[in-house]
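As you look at this complex, bear in mind that one protein chain is not there, while each of the others sits in place.
Chain IDs A and B follow the sequence of writing; residue 1 opens each chain.
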Amino acid sequence: MTKVKRDPRNRIRRSFGSRLFDGINIILLVLLAITCIYPFWDTLVVSFSSLKSYLSTSVHLWPSEWSFEGYQFMISNADLWTSYANSIFITVVGTVINLIVTVMAAYVLSKKDLKGHRVLTFLAVFTMMFSGGIIPTYIVVKDLHLMNTLWSMILPTAITTSYLIIMRNFFFDLPHELEESAMLDGCTEVGVLFRIILPISRPSMITIALFYAVDHWNDFFSAILYIMDNSKWPLQLFLRSMLFETEASYSSSASLFLLGQPMKMAAIMMAIIPIMLMFPFFQKYFAKGILMGAVKG
Amino acid sequence: MKGTKKIIALLLAAATAFSAAACSGGGQTASGGAASGGASQEGNSDPVPIKWLTTGDAAAEPIESGDRIITEINSRLGINLEVQIVPEGNVEKVNVAMASGDYPDVVTGAYGTSATQGWIDNGMVVELNQFFDANPDMKAWIENDYPWSGTDGKYYGVPFIVQYNSANNLIIMRQDWLDNVGLSYPKTLDEMRAVLEAFTNEDPDGNGQNDTVGYTAEKPSNTGGTGFDWVFFAYGREYSDYALDENGNVIPWFEYDGFVPAMTYIKDLWDSGLVDKELMLNDATKKEEKFYQGRVGAIPAVLYRHVSRQENSLHELFPDASMVYDLPPTGEDGSFGLNKQGKNGMFTCITAACQNQAKAAEFINFMVSDEGNELLRLGLEGIHYTKDGDTITYNEEERAKDAFSPDGWAHALAWGSFYWPLESGYMPDTEPNKERALETVEMATEAQVPNLVKQKTPLEIENGSSLEDIFIQYFSDMLQGKIEIEAGAKELSEKWRSQGGEEMLKEVQAAYEAQGAAE
Partner (left out) sequence: MAAATVRRPPAKKKEGVAGFFRYLWKHKYMYLMLVPAIAFYVIFCYVPMYGATMAFKDFNPMMGIWDSPWVGFEHFEQLFALDKFYSVLWNTISISVIRLIFGFPFPIIVALMLNEVRSKKLKQGIQTAIYIPNFISWVVLGGIMVNLLSTDSGIVNGIIKAFGFEPIGFLADDRYFVGTMVVSMIWKTFGYNTIIYLAALTAVDPQLYEAATVDGAGRWKQLFHITLPCIMSTIVVMFIMRIGSLMQAGFEQIFVLYNPGVYGVADIIDTYVYRIGLQEGKFELAAAVGLFKSVINFVLIIIANKIARMAGEEGVY
């Protein structure tokens, strides 16, 4: 598929005012972006700094003395890779399940002429406000025999209601002429979903998938509650426990805790970078929205 | 579309395969090779499964299956031990599991909290007195160290109070700064003020800039204290938890005579700029960093096993710096103090759901016995260590195969529930700086101030933290000049008493009198 710029705004010769507007707009956005990158950069720099270099300044733009000890320490632990595998499993399978369940439900609930859609939506929204708390949920997980399985970190969060509502709204906003013409051509409602709606909803599905994926990736508390074996720990829990400071941790060779903050930042980077690598993938599909004119009725 | 579907199908397939693998490969609970060990020894009875849920010490080495220490315990006691150490020592997991009816046989939670109190009140854990005859070590542990921990002579758990008989905090200072300003480690509050003033105003690091300050600490908190507790102790605060009025009645500690003068002293330090203005933003790490960065000359700091860590960190930026510690400064009548005696810790119980409670008691007894202690510290003779007279040689290679911490430190099972190096007075000879570490403990313990009442009463458990919170709020407001000290102290008393303090005091008074009668 060749990328054709369809944006009609490009065809008009731009006035000076329009260009000034663009200039200021871009400057503001870039400044904003820089403030957003800074903490990430700071963390990254500290993770590669020696303790000395970290302590010598409060603004970290570049390591004055490099150190890879934090990363070396983490990588030398064989359990790291197991926990990576667990996290990838939870994130990939979890997100696929999230997406399937959420998209199906959101599509049905977006049908304003389907009986019961309002009541059902209300019942979903109700759970955003009211919950039974941690104990009954624990009992459910236990009774379903999900304890100490990776599924305990997937199934209890199969839907996040706010994402369901956002997804449903994206479906609302799609131009319905497409659907109607497809229906006239003899497509069923389900057929419309798969043939028409899903292809043009890629940006919104990808957005929701990203949110779900990040949530799964960052989850550690359900692992504390439900997972017993170290071999089933997700990455976040593994990294947190590596940094967990107690009496026993000081019994290891003292050098580990001499690394101090840089070591902690290295752990944080190791948790962030894999999920950030998803971004280009996300961007690729995000851009292929309806704007590409790929599906025109 | 077809492409996407294929990808999803593939992912699902991969996921299923992976999960199957993960499940079969998993199951590495710390149950050890119990079946073989137990059977070969006795053969006459099946080992009793004992499941122990504990916060333990999550940073200890992970216990792999087939751990020889667990196997040894199993064969000695005829049990099949399954230990679950909660990640991050997260006590919420223990509380939730218990509250959800997911009972282990033996459980270790946090002493002096609503959760463990609830276990007792609701009959979820059994009385231990019935097992005392068969298990003398457990009996001795409770009756010698924690006789106050029961109600009406009934004990429901084995407490392990942190910082009960020893402490490890001292105020550390920059010796090189003291030398530069021609002073020595302060012995009195007046000297302390002079030192902090010199650290702030006399350019102790000689860099020609006014960029240093005398003192900083962690932000005041319910759990961590005010950061200026040494001042209150120097002004004659006798106990860590409460105080006595002239009639011998229990009153909140801040109603003691020295409170207003002590507050005035602290406020003077604050107003004169001798204290880090951003003290309120400090956590433990930030506090230490400011010391390492040469921005502040004195901090209260954890020592003992951290002596080397503190010193080496300081040397990162200042290789020639030196660190000094000593007893905290004294007040006019010679009183001093820095550390409070602990009232919190661990609490190990046998659940009512436990099938073989006698065996569970036997297991706890083993854990607190000398025999158990030796096994968990040293391991098996001939395998984990060799003994030549009094000299013990560790075999680190063998120890690393089981869950021993390196450099002669104990097995993972030991840490936490019944055992910390400080409280258990244990430090292997391998530790660098051993002499100085022990010296700091001696000093810190000398600067530890006892509690008036050893236990936490039920209302103290219920309301203690919200009352402490009121104090912290008033303390900060007085310090920052939002409220004048005398008026603040008066208002604090009224508020504290009206918000549940009054009833709590009555209960504490009763406990105090009972304690007196018992002694």
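To be clear about the criterion, a residue touches a chain if its C-beta (ideal position, glycine included) is under 8 Å from a C-beta of that chain, and two chains touch if they have at least 3 such contacts.
None of these values were measured; they are calculated from a predicted model.
In the full assembly, the chain not pictured is in contact with A, B, by the touch criterion defined above. The residue from B:K139, B:R174, B:K219 or B:H384 that touches the chain not shown here is B:K219.
Residue-wise, the contact with the chain that is not shown comes from A:Q283, picked out of A:N77, A:S181 or A:Q283.
What chain A contributes to its contact with the hidden chain is residues 6-12, 18, 21-22, 25-26, 28-30, 32-37, 39-40, 42-43, 58-59, 100-102, 104-105, 107-109, 111-115, 118, 120-133, 135-137, 139-140, 144, 155-156, 158-159, 162, 164-166, 169-170, 172-176, 188-190, 200, 203-204, 206-207, 210-211, 214, 218, 265, 268, 272, 275-276, 279, 283, 286-287, 289-291, 293. Residues touching the missing chain, restricted to chain B, are 91-92, 95, 98-101, 110, 113-116, 118, 122-124, 211, 219-222, 277-278, 280-281, 286, 295, 352, 461-462, 465-466, 469-470, 472-473, 475-477, 480, 482, 495, 499 (touch as defined at the top).
In the analysis below, only the chains that are shown with their structure count from here on.
Rounded to whole angstrom, the centroid-to-centroid distance between chain A and chain B, based on C-alpha atoms, equals 37 Å. Interface of chain A with chain B (complex): residues 50-52, 55-56, 79, 85-86, 89, 92-93, 96, 134-135, 138-139, 142, 147-151, 194, 198-199, 223-225, 227-233, 237, 240-241, 244-254, 257-258, 260-261.
Residues 1, 8, 11-12, 15, 18-19, 22-23, 25-29, 57-62, 84, 86-90, 92-93, 96-97, 99-102, 285, 289, 292-293, 305-306, 308-309, 312-313, 316-317, 405-407, 409, 412, 415-416, 420-422, 432 of chain B touch chain A in their complex.
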